[in-house]
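Shown below is the structure under consideration.
With one protein chain removed, the remaining protein chains of the complex are shown where they sit.
The chains carry the letters A and B, assigned in the order they are written, with residues numbered from 1 in each.
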Amino acid sequence: MSNLRQELKAQIIEQLNLEDLEITDINDNDELFGDEIGLDSIDALELIVLLEKDYGIKITDPKEGKEVFYSVETMATYIEKHS
Amino acid sequence: MRQKPAVHIIDDEIIAPLGWGTSANIAQIKQRQTAIKKHKISAENFYYAALFEEEELQQNFKKLSFSNAEDFTKLEKLFLLTVHQLLERNPINLEETVLIISTTKGNVELLENAENSIPEKSKLYSLGKTIQKYFNIKNEPITLSNACISGGLGLSVGKRLLEENAYKNALVLGGDVVSKFTRSGFQLLQAMDSEICKPYDKNRKGINLGEAAAGVLLSTEIQNSTIQIVGEAIANDANHISGPSRRGEGLVKAISSALKEAHLESSAIDYISAHGTATLYNDAMEAQAFGRLNLQQKPLTSYKAHYGHTFGGSALIESILSIKSLQQNLLFPSLGCSEIGVEPPLNIQQNLEEKKLKYALKTASGFGGCNFAMIFKNLMYA
């Protein structure tokens, strides 16, 4: 398992205050906004801030955000491509 | 059950970038004017908003012979001017009057330079104290902060207190100013259109910010009124703190409860002044709610493309405009909707139109999942 994916999980838990979750509770391919993790629209905006703050990547198109934030895997792939 | 006294609308005032005084605002609305303009933040950054010209505000403040202009914040000045206008036209007994102030952020701009000490005026209740002191109002003012329904809730609170005979008159004020605080926040929420907003349109992208203040005088004793509040209610979606319920649960409940209090069926409503912020989800939610109550055919206006979203002021300003529609038997045009983009489609009022009106419905919805509905009756309807 890659470090980036682990790092992302820790950052997501921290940034979104998901204190009831451990890194091991999130699988790379879990749907972040589905039943497994259950994020909402404000979380999506927080993830945009996270990408900019920690990876210097700006997402301005909300539609793009939806694809990027589908899972930890899609986020990691996007970061790898854009950094 | 004990009969409650009827609560009447006696007078109103709107002070907004669109116009100084209610009549000036109506004149602008009839001409399809908007106060929303492009404003610069920095060299490459701009936003669309309806803002006061500093110069105009100072001039008007001077004209009304208030002293020490520099002692008051912008919002205080707007509220003082509003109350001044209302009291000048209506010599009411202040001993029997309660002041109700609706605002979301008050003087929040004072926090910008707060450093370590919190300015007393950044507390929302301080606005009431300033006005109370200036006009010598004996009763303790009531202040409320309930997101985007604040101005409407202020009218409800006024009506409720008067119904209980706690006071004879209520001066309900609502307002907010635009600050870096709210501007940056709505940018973060990606909730602002980069052009003039387009309520209910297929291509709507979000809100514009606006600043304004308004006031309404309510009374149970003054006799010459033509408008009565016949029903009102608040209801929460119990769904999400920043997004509305998709099916408009709280709004349906608020409207139903207001209709029940007014002893009316939804078919009796002649006109709707809706919230229409031009965000994707708000407008879609409203269409769902109106559809569920079979109100989708009623002529409907959003004033957000005239004023921007004035938060604490919006529901109060839009209530006043509904009252003017009833009094003048005129439907005012909604701006910004060229192709309807909600389901079921709503009957957006596109032009100025004469029509006999008896009942107007005003609605608003806001963060925290709150929803507001109020029904005004035209007592001159024949």
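Observations, loosely collected:
Keep this in mind: a contact is a pair of C-beta atoms (placed from the backbone, for glycine too) under 8 Å apart; a residue touches a chain by one contact, two chains touch by 3 or more.
Quick note on the criterion: contacts and distances are computed from a predicted model.
Hidden chain, UniProt protein name from the list "Polar amino acid transport system ATP-binding protein", "3-oxoacyl-ACP synthase", "Sugar phosphate isomerase/epimerase" or "TRAP transporter small permease protein": "3-oxoacyl-ACP synthase". In the complete assembly, the contact with the undisplayed chain comes from B:V157, out of B:I36, B:V157 or B:A360.
Among the residues B:A6, B:A24 or B:L189, only B:L189 touches the chain that is left out of the figure.
Per the touch definition above, the residue from B:E56, B:D71 or B:E140 contacting the chain not shown is B:E140. Of the listed residues B:D237, B:D270, B:D283 or B:E318, the one in contact with the hidden chain in the full complex is B:D237. Where chain A meets the chain that is not shown, the touching residues are 16-21, 38, 42-43, 45-46, 49, 52-53.
Against the chain not displayed here, chain B makes contact via residues 1-2, 4, 104-106, 108, 111-112, 114, 118, 122-125, 129, 140, 142-147, 153, 157, 160-161, 163-164, 166, 180-181, 184-185, 188-189, 233-242, 249-250, 253, 257, 261, 366-370.
We take it that only the chains that are shown with their structure count from here on.
Averaged C-alpha coordinates give centres for chain A and chain B that are 38 Å from one another.
By the touch criterion stated above, chain A contacts chain B in their complex at residues 40-42, 45, 48-49, 62.
Those residues of chain B lying in contact with chain A across their complex are 188-190, 240-243.
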